[in-house]
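All protein chains but one are shown in place.
Showing subunit A:
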Amino acid sequence: MLAYLVRRLVAVVVMLLVVTLVTFGIFFLVPKLTGGDPAALFAGRQADPAAIAGIRRKLGLDAPVIVQYARFIWGLVAGRDYASGADVTHCAAPCFGYSFKTEQPVWPLLIDRFPVTFSLAIGACVLWLVVGVATGVLSALRRGSLWDRAAMATALAGVSLPIYFTGMLALAVFTYKLHWLTVSYVPFTQNPLAWARGLLLPWIVLAFLYAAMYARLTRATMLEILGEDYIRTARAKGLAEPVVIRRHALRATLTPVLTILGMDLGALVGGAILTETTFSLQGLGQAAVRAISDQDLPVILGVTMIAAFFVIAANLVVDLLYAVVDPRVRLA
């Protein structure tokens, strides 16, 4: 297990480096190739060439690309100073630079927005795992029953309806018509109950889509597992059927669910962006949307990297869970 853990951690560090390289490349080199000039963007529309040159020097955009990248990484790890003559601005680690638009440092913005997106993702994820897996298992065990058919029809709707639609529908019904739930973000540390209440609707909307997929996957997997030889062995031992299901079938069913969860966590960030927009939640997704329309490169870069960090970290957790569940992975 330890060797496995070390292998995985090394892979994570490499992956993070690749992510920084790719995002850095896209957001700083592509504008250069297409003739856009980050310094001019930073300086604003009516700046004179001398001011732009000053900014370019201060942001270090005149240095070779490789040096820029090294400084960028160094800034992430240890912070960096932006200097133009006597004018020195210190940017503490982790330094993602300054917003072109607001000239505020990017990192505090990310720190401010991240909990919103994280809360949205975690809550939805827990909800869809519980609901999706439970629905799938029950459907498999009652295959062909009224419950099974109703659940699978609902799941089909869940898979095919876009978040915009279900989100707007949920808002229209539960917020504007029935006044049951309003959507807002209250930090968990401030009031856990208000936190959950304020996010319940977006959770349900986001979870509906994924719960539907997970219910279908769980059902199909469970049916397959129930046909496995080792399930027959468990029954041949004289185990009662509920024990066979819980101890033998369910555990094996969870492996594919975990695998798909690892893949979906990336998509979840995308889903969170759509959901934030639909429900006007001030998360990373909203920040990204604003930054893209402003061509605010450092913010785009920061959001992308935070999202990538999140996906990689979540995947690590999933992989470790996988190894806990399946001894063949950890002992390979």
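Throughout what follows, a residue touches a chain if its C-beta (ideal position, glycine included) is under 8 Å from a C-beta of that chain, and two chains touch if they have at least 3 such contacts; residues count from 1.
Keep in mind that, in the parts below, contacts and distances are computed from a predicted model.
Taken from the listed names "Oxidoreductase", "ABC transporter ATP-binding protein", "Bifunctional protein PyrR" or "Fe-S cluster assembly protein SufD", the protein name that UniProt assigns to the chain not shown is "ABC transporter ATP-binding protein". In the complete assembly, the contact with the undisplayed chain comes from A:Arg142, out of A:His90, A:Arg142 or A:Arg246. Although one chain is not drawn, its touching partners on subunit A can still be listed: residues 141-145, 226, 228-241, 244-245, 247-248, 251-252, 325-328, 331.
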